[in-house]
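One protein chain omitted, others in place.
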Amino acid sequence: MAFTLEEIVRRFGGEVVGNAAQRVVSLAPLDQAGPQQLAFLANPKYLSQVETTAAGAVLIGADDLAKLASRDARNFIVTPNPYAYFARVAQAFIDLAAPKAEPGVHASAHVDPSAQVAATAVIGPNVTVEAGAVIGEHVRLDANVFVGRGTKIAAGSHLYPGVTVYHGCRIGERAIVHSGAVIGSDGFGFAPDFVGEGDARTGSWVKIPQVGGVSIGPDVEIGANTTIDRGAMADTVIDECVKIDNLVQIGHNCRIGAYTVIAGCAGIAGSTTIGRHCMIGGAVGIAGHVTLADYVIVTAQSGVSKSLRKPGMYTSAFPAIEHRDWNRSAALMRNLDKLRDRIKALEAAVAAQPSPGDD
Amino acid sequence: MAFTLEEIVRRFGGEVVGNAAQRVVSLAPLDQAGPQQLAFLANPKYLSQVETTAAGAVLIGADDLAKLASRDARNFIVTPNPYAYFARVAQAFIDLAAPKAEPGVHASAHVDPSAQVAATAVIGPNVTVEAGAVIGEHVRLDANVFVGRGTKIAAGSHLYPGVTVYHGCRIGERAIVHSGAVIGSDGFGFAPDFVGEGDARTGSWVKIPQVGGVSIGPDVEIGANTTIDRGAMADTVIDECVKIDNLVQIGHNCRIGAYTVIAGCAGIAGSTTIGRHCMIGGAVGIAGHVTLADYVIVTAQSGVSKSLRKPGMYTSAFPAIEHRDWNRSAALMRNLDKLRDRIKALEAAVAAQPSPGDD
Partner (left out) sequence: MAFTLEEIVRRFGGEVVGNAAQRVVSLAPLDQAGPQQLAFLANPKYLSQVETTAAGAVLIGADDLAKLASRDARNFIVTPNPYAYFARVAQAFIDLAAPKAEPGVHASAHVDPSAQVAATAVIGPNVTVEAGAVIGEHVRLDANVFVGRGTKIAAGSHLYPGVTVYHGCRIGERAIVHSGAVIGSDGFGFAPDFVGEGDARTGSWVKIPQVGGVSIGPDVEIGANTTIDRGAMADTVIDECVKIDNLVQIGHNCRIGAYTVIAGCAGIAGSTTIGRHCMIGGAVGIAGHVTLADYVIVTAQSGVSKSLRKPGMYTSAFPAIEHRDWNRSAALMRNLDKLRDRIKALEAAVAAQPSPGDD
């Protein structure tokens, strides 16, 4: 469970400066790393730590390496993106250390005879796979996962314990879905069928059947207890490499563009389209039937009620201040029209004054 | 799997105009429907699509039908509420197409001998039904559902995979509960039992036992991963035909009035009463111990901290604007008292001026 620097660059790219035969056994921050550990410099403000680290080697950009006073007796892997490189190497160490799950279907799992399960898939305890479902190569379904009829889980995906995917959905290659996530629940749609007003109102809500599915692209990650509703007629669509945090709600018939990231507790109402490479902050709320352009950033806790057609950063949240100060300003805010009226009255009064040069 | 228009009106009401023997096999939007499909006109602005649709028949209101230039060679079902009618017919097609679950208890389910399970109920894999629970006719409990001791699930309800209902709760007829929903978890109540202040504080929080239940009326729908806490002494109550979206939190001893709809990510603190026919927007927060009248609408992301005694629409959320513009206004907002003081000073200065007619 060790790699030489040469082995690392052969697999992940970059260039060794120093001793390519140096072995590393794990990763650590610059200020904590020892002689068998690999550290990384992602932020130039920690450059001085590179001078003093005991790390066996440091991942570094060429520019930062050039700034070092001395590189003697030190080893580096030079790469344009040390942070991403670090992430990839760290994953390799984890894959080495993690216990290998045996392919096969646990005796307590319920797999319908008409479902297709790849021989390399790992199906855990109490998993249910319904009729016609397709489970790809190397897929891992942990304990208590439910896969509804006709749903397809593509190769290399990992569904953690207790994930539920309703019928008629598709999950792309290498997806990671965390526990408690629910994919394909009914969208929230009801036709009002009421007659009369007030206490005399009669009638009811009529459920709109939700017959679309959810279609999720490759390399998507979905957080714990996140919910993604199935579409009403067509599918709800999550494009490739979208990353979604915990407790996020995505309504029916949304489309989330590739590479977009959505932080925890955000909620996106139905039929909304979000572009590619967007960043949606934590607890952001986005109304239904709006469109966000590519490269839109919405800061945490903001609310989007209309389409945002231009890339850029959007905000509507206030930071908390001391309660008493806030309340004073909030009271004035609710009466801004009165302040404006007083300004208007002043403007009229001043306009009616003889000007200084009138005499 | 086809209906004639005559069969449809016999079941759902309305009146055929045109060929009552016309058969339809599915539903589709006006602009996509073919000659064996049923479309609907809910919004008069799409009236022109009725003139050109290839649909085998169109659901339409009498007023809209009267506006058509020509109805020759076309078939209609005339109904006061085409959208609700569409929903009902769509559901009928789905019921025809869906695989029928066999009544009975799956071999892997754990049903306590003292529980009562109707012969027509469908109990899926790994379901647990505890002592004294009652499962009504045609109830469907999907994989991994948990029903606690003494809980009653009335006829026709469907609990999707992974729903948990604690002990001592009641769910009415024809409820739909989506995956991951938790009903009957403990309300959040603790008595402070601390002595001293600051670093010298000792003591602890003492849990208030939650011995009420949750009582849910008929025709309620509850979204994925929504949580409804049990009451402290009396029950938390959800009245008939309430519709609740995903990731909603309802605190202990709340009462939600009939026909009210609550959108995703909303949170309602304990002991709050919401009237009938209310509409609570997405991510709305409602404080504890307040009362909302019937027919109150709270728009998305707003916060309710006091009772709202009159029907109507209430709001406290801002729409996101460009980050820089927002920050400029937000800074002024935090200093509104200074703007007001400047206005006051101006008013005093202007009042001290001789008026134009003073000379």
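Per-chain residue numbering starts at 1, and chain names A and B are given in the order in which the chains are listed.
In this section, a contact is a pair of C-beta atoms (placed from the backbone, for glycine too) under 8 Å apart; a residue touches a chain by one contact, two chains touch by 3 or more.
Since the structure is predicted, the reported quantities are computational estimates derived from the model, not experimental observations.
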| item | value |
| --- | --- |
| Omitted-chain contact residue, chosen from A:L47, A:L65, A:V261 or A:M313 | A:V261 |
| Of B:A73, B:A119 or B:A352, the residue in touch with the unshown chain | B:A352 |
| Footprint left on chain A by the chain that the document does not show | 29, 81, 83-84, 86-88, 90-91, 94, 99, 106, 108, 124-126, 142-144, 160-162, 176, 178-180, 219, 221, 223-225, 241, 243, 245-247, 259, 261, 263-265, 277, 282-283, 294-295, 300-301, 317-323, 326-327, 330, 333-337, 339-340, 343, 346-347, 350, 353, 356 |
| Footprint left on chain B by the chain that the document does not show | 108, 110, 126, 128, 131, 144, 146, 148-149, 162, 164, 166, 180, 182, 185-186, 188, 190-194, 198-199, 201, 204-209, 211, 225, 227, 229, 233, 247, 249, 251, 265, 267, 269, 283, 285, 287, 297-299, 302-306, 308, 312-316, 318, 321, 325, 328-329, 332-333, 336, 339, 342-343, 346, 349-350, 352-354 |
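One rule holds for everything that comes next: only the chains that are shown with their structure count from here on.
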| item | value |
| --- | --- |
| Length of the line joining the C-alpha centres of chain A and chain B, rounded to whole Å | 26 |
